[in-house]
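Take a look at the following structure, please.
Only one protein chain is missing from this complex, and each of the others stays in its spot.
By written order: A and B. Residues from 1 in each chain.
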Amino acid sequence: MTAATTPRLRRAAAPRLDTRADRPVRRSPGLTIAMTLFLVYSLVPLAWLVINATKTQPGLLDSFGLWFADDFALVDNVRQVLTYNDGIFVRWFANTLLYVVVGAGGATVLATFAGYGLAKFDFPGKRAVFAVVLGSIAIPGTALAVPTFLMFSELGLTNTIWAIIIPSLISPFGLYLVWIFAQDSVPTEVLEAARVDGASELRTFLTIALRMMVPGIVTVLLFAVVATWNNYFLPLIMLNDPALFPLTIGLQNWNAQAVGVGSTPIFHLVITGSVLTILPIVVAFLLLQRYWQSGLTAGSVKA
Amino acid sequence: MDARTHRRPRAVLAAVALVATLGLTACSGGDDGGSGGGGGGDASADAVDAALEKGGEITYWTWTPSAEAQVAAFEDAYPNVKVKLVDTAAAADHNLRLQNAITAGSGAPDVAQLEYQSLPQFVLPGSLVDLTEYGFADLEDKYTASTWGSVTIQDGIWGLPQDSGPMALFYNKRVFDENGITVPTTWDEYVEAGRKLHAADPTKYITNDAGGDAGFGTSMIWQAGGRPFQVDGETVTIDLQDEGAQRWADTWNTLVQEELVSEISGWSDEWFAALADGSIASLPIGAWMPGVLESGAAGGSGDWAVAPMPTYDGGEAVTAENGGSAQVVLEQSKNKALAAGFLRWLNSSQDSIDVFLESGGFPATVADLESDDFLNQESEYFGGQQINKVLVDAANSVGKGWQYLPWQAYANSIYSDTVGQSYLNRADINDGLKAWQEQNVTYGQEQGYTVEEG
Partner (left out) sequence: MSVAAAPPPALAETAPRRRTQRSFTGLFFTAPFLAVFAFVFVTPVLYALYLSFFRDRLVGGRSFVGVENYVQVFGDAKFWEGAGRVGLFLAVQVPVMLALALVAALAIDSARLYGTGFFRIAIFLPYAVPGVVAVLMWGFMYGDRFGLAGNINDLLGSQVLAPLTPQWILVAIGNIVTWQFVGYNMLIFYSSLKTIPSELYEAAAIDGAGPLRIVRAIKIPALRGAIVIATIFSIIGSMQLFNEPNILRTIVPNVISTFYTPNMYAYNLSFVGQQVTYAATVAIVMGVITGVIAYVVQLRGQREATR
């Protein structure tokens, strides 16, 4: 998904002017200060994480949480994380990447097509879709784990990458978001015009509608990426081979290593590993946020 | 220990049947249900030797740190055999995954580690191979009576013991000395020591217990002479108010109600920190603890020492098992004879046990427990104390006749819902035990057992 559409989106984005930038704005120090409180709330726990990623295992236990210990061991911790158990972390990282690219990418494609189809067309059974999707997700997923697990094992899918990827392909929330976004941002008139010109429905969608939905699709993609990146419960149930683990389960395994007979606590590696796990998401967000920055939809109707 | 057990799943025979009723595909649930001899020819000690010679590939799930070295040594000795090692990190997720694979009818390993307390619930639904037919009865003399007793359930041999956890009193000698506390030999003295320590230094506690650790509670009842669970086929007797259970609860009531025990949960980072700096000054816990202290509380090196468990009457030493595990062969295995061969080597050959001992494990084999090398070892962490002398004495004084429930994982999970509430409310632990009993009786009956209350 990312590979296929990003270049097109980028081309579409570049020439457009942000008409909203023309609006006169006055920056407000008061509002900035109020929002800064919000910021502190969001960031303090993350500061804890980053600060503690610089500590050794003993340093972690006997120093104040929100300040650095005497030893600055960040580099050494990162090295240990990457080499512990023959570099299994790198393997987990690659697995996670695979699950995210195929799972979240696929989820975004499916949700985009379906959301558009629901927003812009009428077809038999359409009203039932909403009810069925909502009804199904209202049932707690954790409790459905056993039926899902049994089904997958019957099909020989457990302990394979497909046990993680196939369920990740569905993002009900993504579907609703695209549905709403398509509704609001793609004027039916534009589609009508394309039809009059004789463009096929698929072509109309790919060349015209898609670019108008960009902020929505990017939001859905980001959510799907994060959800897949942080996927925890499903792999816990479905996988038993550490070579297939994503990062979350790997970190959980490291965390659990402190427990019980033969305990070897490596909390410092869990924390440093967590920082390394979050970093790619931050990067992904920074890369994607340009799509909200420029008012992409502005002017679309005129186009 | 709670964190190890609260998520533990349990065997369900019917769940396998349910796969069949699902009717999605024709594929049946693997080759379970057969008797021991699947895959590797007939079942006997000779068959095991032949299988080892012939070779093949097996999978082994474990969380023992020394496993990698053991497997390497095994593959040197038997070059035709390839062992795929899966490190499962800790018992909780290990058991969850094992249970899932059994339920699914495929994906289980050939050999797996299981805690003694989890064995019954895997044995009863028929998930494990009875090793009697592979001649394992001959190995009985190698192991301590209590560990052998743990793997022999209902006339079968379901695993070979790897380690054991006879309880002893681990204490922070520095903190004890600084506060003028002598090592308690009875539980009354222990309570007294707790009062004295906390009065002298309110940041210090004699021990930690948040009431969430069923493994600790059951071991303490065992040590106090309680035998609350008796299992005979499908008849289960539960009496959590027998003399021993009450004796422990009465003692612990004082400690909890006077707030002499810290509420830090075991195995958390706070716990390791408190062990390192001495704010938790002692632990009545299994003999495998030295390795944990060395790797998790390095800061406490030189401070700790080991003494026998206090007793209730000041008389003869008596203790209980706490933790410890065996390795088993799964009924799902396609090459049971080979799996049995690996297991036999793993837990009875000196080559393997030596590797295990080197990693700081506490053995279950009599010869090693009695060897001079082992007994005379001086532990640096324990300030040069020959701790194994104390721990081996403990191994020889484990109270007999203890049994776990066939649904111990579930029972352990609801321990904090019942007994834990007594801790929380500083109420009588006996009431908590009664509530625990009541919920277990209900559960057992719902599961089709005949449950009698003692």
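The rule we apply is simple: a residue touches a chain if its C-beta (ideal position, glycine included) is under 8 Å from a C-beta of that chain, and two chains touch if they have at least 3 such contacts.
Treat the numbers as computed from the prediction; the structure is a model and nothing was measured.
The residue from A:Ala94, A:Ala128, A:Ala193 or A:Ala243 that touches the chain not shown here is A:Ala128. Screening B:Leu128, B:Ala245 or B:Ala409 for touch with the missing chain picks out B:Ala409.
Taking the complete complex into account, residues 19-20, 23, 25-29, 31-32, 34-35, 38-39, 41-43, 45-46, 48-49, 64-66, 110-111, 113-114, 116-148, 150-151, 166-167, 169-170, 172-173, 175-177, 179-181, 183-185, 188, 191, 201, 205, 215-216, 218-219, 222-223, 226, 229-230, 232-233, 247-248, 251-252, 255, 270, 274, 277-278, 281-282, 285-286, 289, 292-293, 295-299, 301 of subunit A touch the chain not shown.
Touching residues on subunit B toward the chain that is not drawn are 2-3, 6-15, 17-18, 21-22, 96, 99, 124-125, 210-213, 234, 264-265, 268-270, 273, 406-407, 409-410, 413-414, 416-417, 420-421, 423-424, 443, 446-449.
FYI, only the chains that are shown with their structure count from here on.
Put simply, subunit B touches subunit A in their complex at residues 1, 3-4, 15, 18-19, 22, 24-25, 27, 61, 63-65, 86-93, 96-97, 100-101, 103-107, 163, 165, 267, 269, 272-273, 276-277, 286, 288, 291-292, 295-296, 298-299, 323-325, 361. Those residues of subunit A whose C-beta lies close enough to touch subunit B in the complex are 57-58, 60-62, 85, 149-151, 153-156, 158-159, 236-237, 240-242, 252-254, 256-265, 267.
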